[in-house]
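Of the protein chains in this complex, one is absent; all others appear in place.
== subunit A ==
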């Protein structure tokens, strides 16, 4: 498997490559040009390049040359109740390369209560040992307190992580309350991070699960019955509301249903900064399989949010992806063996969640969106690679074929047809959720870090060559608008004279609009509170009666006169 000794690639030329006669496809335009690469970087683009002798040349013969795919959502080697997913960083990144993906972004999932930093280090170690392609990391925030805050700050500033994932589902485990979400989003907005959410209403799910089990529904169909797509849409709506309040860019992972996608596209039309990520599974298959008589097959589709039982969903999501309402595609590749899935054989809530898709992702989008005429090839590059690079702030190093960019390239064969099956896929899982699907479009040659890793159907991946690519905060793609809005949406108080009329006395028993802060009055008081009259005739209201904030605080008239804020906020 190692690089040397394979076929006709001489060792000397490994760092120098020339792709001749290809059509370069970026997200903005396509053009014919040759590409010369050296030391893992693209050095020259154009016609009639002057290159050193002895350079290995690949004849593209007019085929498309696209930036290598970026799979923005994977779970390789994820620990789960004492075991790990069957695809580790080696197996997983090989599958990625075989599908034309040259960079993955994996999720670091610390157990609630444990250190984010330690988990990050652990993931880095696993990945550095084994990955065959460049990678980056998202960190999941599974609990929230001041020390987590500190760690998040460090991760952003020193460790090259700019995206953090929070959960609205998994009650009593990962789930965060609305207030916590508000605080996390506020914090990330200050530090320039991207807030990713797993959007499902965990509380209602818990109730529904209990109900399903009570009704005697224990098989995988219970999974989708207890997580109807409404709950996904509801959570997406709520996440968008919170993000908009805190002026934080939002990224919704795993858009699985039409209604969730609709909410995102509506919000975008209203101007919210929100990105939606459908995954390979939601773009390629549907949830009818949960009712399969074959338990193992049904269980292999279990993921959260679940695949929608509505068979028109994939088509719809592909349409929104083409129109730009959904921005990026991931795979959420997280594979368990049948024996692992069988932990939940008598209780669907125990089935480990995850589907495959890292290998099929690009071909599936090509087949479902480009060959059907929904999407053009430039948009294809945008949703499989460029947009992800922009969100991660890696653009133009990744996601573009340009001088100076990393030499992660794919020569795409638009006509190749193959049938997906678990027998030939690169994942270690026994089931493939796309089993039997015929896909048009496949990578012909994959170049990663300037080296050929896939050619003529043979994979030459090397374990451990993958580098960690640090992401810096405040990606323009997400934050430019946010910054501009921050300047506009400054709230101002109305300068008024002091109110000096009568003030009703009141007892601070309970009730009233709770001002959640600790500010509210420790003063227990007045004797006269049972009077019917609303008027307190007793002379000038003493500040003591009013249990408030710095008393006698006169608001100074600002130089600009009164404010005119109406609907801006």
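Keep this in mind: a contact is a pair of C-beta atoms (placed from the backbone, for glycine too) under 8 Å apart; a residue touches a chain by one contact, two chains touch by 3 or more; residues count from 1.
Here is the rule we go by: contacts and distances are computed from a predicted model.
Per its UniProt entry, the chain excluded from the display bears the name "Dihydropyrimidinase-related protein 1", taken from "Dihydropyrimidinase-related protein 1", "Auxin-responsive protein", "ATP citrate synthase" or "Gem (nuclear organelle) associated protein 6".
For the chain missing from the display, the contacting residue among A:169, A:379, A:439 or A:452 is A:169, taking the whole complex into account.
Checked against the full complex, the one of A:196, A:253 or A:340 touching the unshown chain is A:340. The residue from A:18, A:72, A:166 or A:204 that touches the chain not shown here is A:204. When the missing chain is restored to the complex, the residue among A:349, A:414 or A:472 that touches it is A:349. Considering the complete assembly, subunit A touches the hidden chain via residues 80-83, 86, 111, 169-173, 177-179, 182-183, 201-210, 212-219, 221-222, 224-225, 228, 230-231, 233-234, 237-238, 241-242, 244-245, 288, 291-296, 298, 308-311, 337-340, 342-343, 345-347, 349-350, 352, 491-499, 501-504, 506-517, 519-520, 529-530, 532, 534-536, 541, 546, 548-549, 551, 553, 555, 562-563, 565-567, 569.
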